[in-house]
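Yeah, one chain of the complex is gone here, protein chain that is, but the others are all in their spots.
For clarity, chains are labelled A and B in written order, and residue numbers in each chain start from 1.
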Amino acid sequence: MQFFIQLAAGGLMVGAIYALVGMGYSLIYRASGLLTFAQGEYFMLGAFGIYTFFVLFDLPYPIAVIAVLLTMVGVGFASEKLLIGPLLRRGASPIHIVIATIGLSIFLLNAAMMVWGSQGFHVPSTLGDMPIRIADVYLVPQNMAIVVIMFALMIVLHIFMNKSRLGTTLRAAAQDKMAAAALGINVSLAVGLTWGIAVGLAGAAGLLIAPIYGVSAHMGLLVGLKGFAAAVIGGYGSIYGAVVGGLLVGLVETFTSGYIDSTMKDVIVFAFLLAVLFFKPTGLLANDMLED
Amino acid sequence: MDTKNRTRLFMVAFIAALCAFPMVVTNSYILLIATLIGIYIIVNSGLDIVYGYSGQITLGQAGFYAIGAYTSALLSMHTGLPVILCMICGGLLASFLGMLIAIPSVKLVHHFLAMVTIGFGEIVRLLALNGGELTGAADGIPFIPKLSLFGFTFDTTGRYFYVVLGAVIIMLILKQNLVRSRIGRAFRSVRDNADAAAAFGLNVRRLKVTAFTVEGFYGGLGGALYAHLVGFISPETFTLQQSVLFLTMVLLGGSGNLWGPIIGSVLISIMFEVLQPLGQAQMAIYGAIIMGVMLFMPRGIWGAVSTQAARVGRRAPMTEAEALDTKGRS
Partner (left out) sequence: MTLLDIDRLTKTFSGLRAVDEATFCVNAGTVHALIGPNGAGKTTLFGMVSGAIRPTSGRVVFDGVELGNRPPHERSLLGIARTFQQISLWREMSVIENVMAGRYVRTKAGLAACLLGLPSARREQRETKDRARDILEQVGLPERLDNELARALSYGEQRILEIARALASDPKLLLLDEPAAGLNPTEKARLSETIRKICGVGVTVLIVEHDMKLVMGLADRVTVLDHGQKIAEGSPADVQSDESVIEAYLGRGAT
């Protein structure tokens, strides 16, 4: 029983990461109706970001975090302005855009290897590496922080998108570009910002996970896939859905690891994703529950 | 029609030149590259049918490539079947599995479909990697027998070049037959406007599955040809990276036509050799090429070239007289 709880706790924590990345996918879909392949690589860049600012440049942790987040938002904004926006203006079909983001993810992955090298790097945790014991379950502080931050971000994002002026502006631009422009909204800025936020989320996930799993150029591939699975399973386009989906994926992964075989975990997650895609592509959760 | 005969003449001359190639070029490494290019042309032409003609995104080519390679290798080593039949079985099995996977998948589009095709390719690779004694796992399968036909063994690259050349010609003729036929038109109507296609009686899903089924054979045959050329296969060859490379070839060369996949296969293969010393930067360059092609040349090189040619021979719009002249016709 204790094993079960330990696994469940682990699953939720790993799931929080997928939820963060998945939220980014859903946000981009909400903002532009587009699908992107590059979230995993942005996650990886976030991790390299904290390594660079915190370890290489030796900046204080809070400053390093802010630096990473600002950089990632900037990268997201730039991605939209330099690649996605021009493609849309040329009337590119959705397939072309998906392929372009595939190209982007390949480019980012290999560019990262060129810049930092293909080995793994270590980032120390500011919360300490010793697990804390809570009622017979061992939890690593960094992991717990991730879960808390993920939920906090989810709520912040919800409030921001629905209650703040800027957020409402972004949603308006996403829903109807022409109407938004007619109302004086700077659509170009709004779309760019939305991408910035989505990429920032992935980057945040990366910087949070770095102390636990280390940093390497290939870390984004699987996480990107599982983040996408999270978004799909919860209902693509829904922020809450991505959270539910992410936690679910995390649980499936750790339970497979614990009860079956850890080498099978990725295959099982992938099979789960395929099953959802084949049988319920709109996601496991009823859509009206998740209107946000 | 004179253009048709001129094209035929050109083709014959071109093929004759290719036949002379191994006699003129004796460097076995260059011959190997050229033979591989031929194999890639076959795989990419199949990919073109799915992407260029039926408009579906697919990143699972390496999966078909692997199925063909492993099937042919294993059949040739464990049964008494002649290699040529093993190759065909490789193609058929890849085709069949492609059909099976396509059936539940074709209702998905874009990113979702891409994910499924990636999953397919990866699952095939993982099965090969974890296949234990049967597939040789990570060590792969060495000593794959050479192809022999009518007592003649194709044990040098130079000789094998002709086999591949022959296969390319046959597969391209089949492709041209298909794309010019009613099914080829049906593919393109699904690509251009699937809703209208459905309104005109086309079973869109069945057509999409058919496209994948055909691609499977092309990919599988390519894989089989590869296995008996190189004599050794391992899961490392059949990665997602390979699938992406194939797609890059079709994107760069141009999709939805005969020459695009050919041009793309040649260019990227040459680029691959030339850029080898750059190591990591190579894949980054391919990523940049993909983005660049999507931004600036979505129809690929061949597409850009033919659009220019069409512009040169612009025709005049229908005149008013022609517009009003409906009298005295059927």
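One rule holds for everything that comes next: a contact is a pair of C-beta atoms (placed from the backbone, for glycine too) under 8 Å apart; a residue touches a chain by one contact, two chains touch by 3 or more.
Since the model is a prediction, treat every value here as computed from it, not as a measurement.
> What shown chains come into contact with the chain that's not displayed?
B
> For the chain not shown, which residue from B:Gly151, B:Gly201 or B:Pro277 touches it across the whole complex?
That would be B:Gly201, which touches the missing chain.
> Of the residues listed, B:Leu18, B:Leu178, B:Val230 or B:Ala304, which one is in contact with the missing chain?
Touching the chain that is not displayed is residue B:Leu178.
> Out of B:Lys107, B:Lys146 or B:Arg188, which residue would touch the omitted chain in the full complex?
Of the listed residues, the one touching the omitted chain is B:Arg188.
> Going by the touch rule given at the top, which residues of chain B touch the chain that is not shown?
173-174, 177-178, 180-186, 188-189, 191-193, 195-203, 210, 214, 256, 315, 317-318, 320, 322-326, 329-330
FYI, only the chains that are shown with their structure count from here on.
> Distance between chain A and chain B based on Cα centroids, please, to the nearest Å.
34
> Under the definition above, what is the set of chain A residues touching chain B in their complex?
35-37, 83, 86-87, 90, 92, 94-100, 102-111, 113-114, 118, 225, 228, 232, 267, 270, 273-274, 277-278, 281
> Using the touch definition up top, name the residues of chain B that touch chain A in the complex.
So the residues of chain B touching chain A come out as 55, 57, 59, 104-105, 107-112, 114-116, 119, 122-123, 126, 244, 247, 251, 280-284, 286-291, 294-295, 298.
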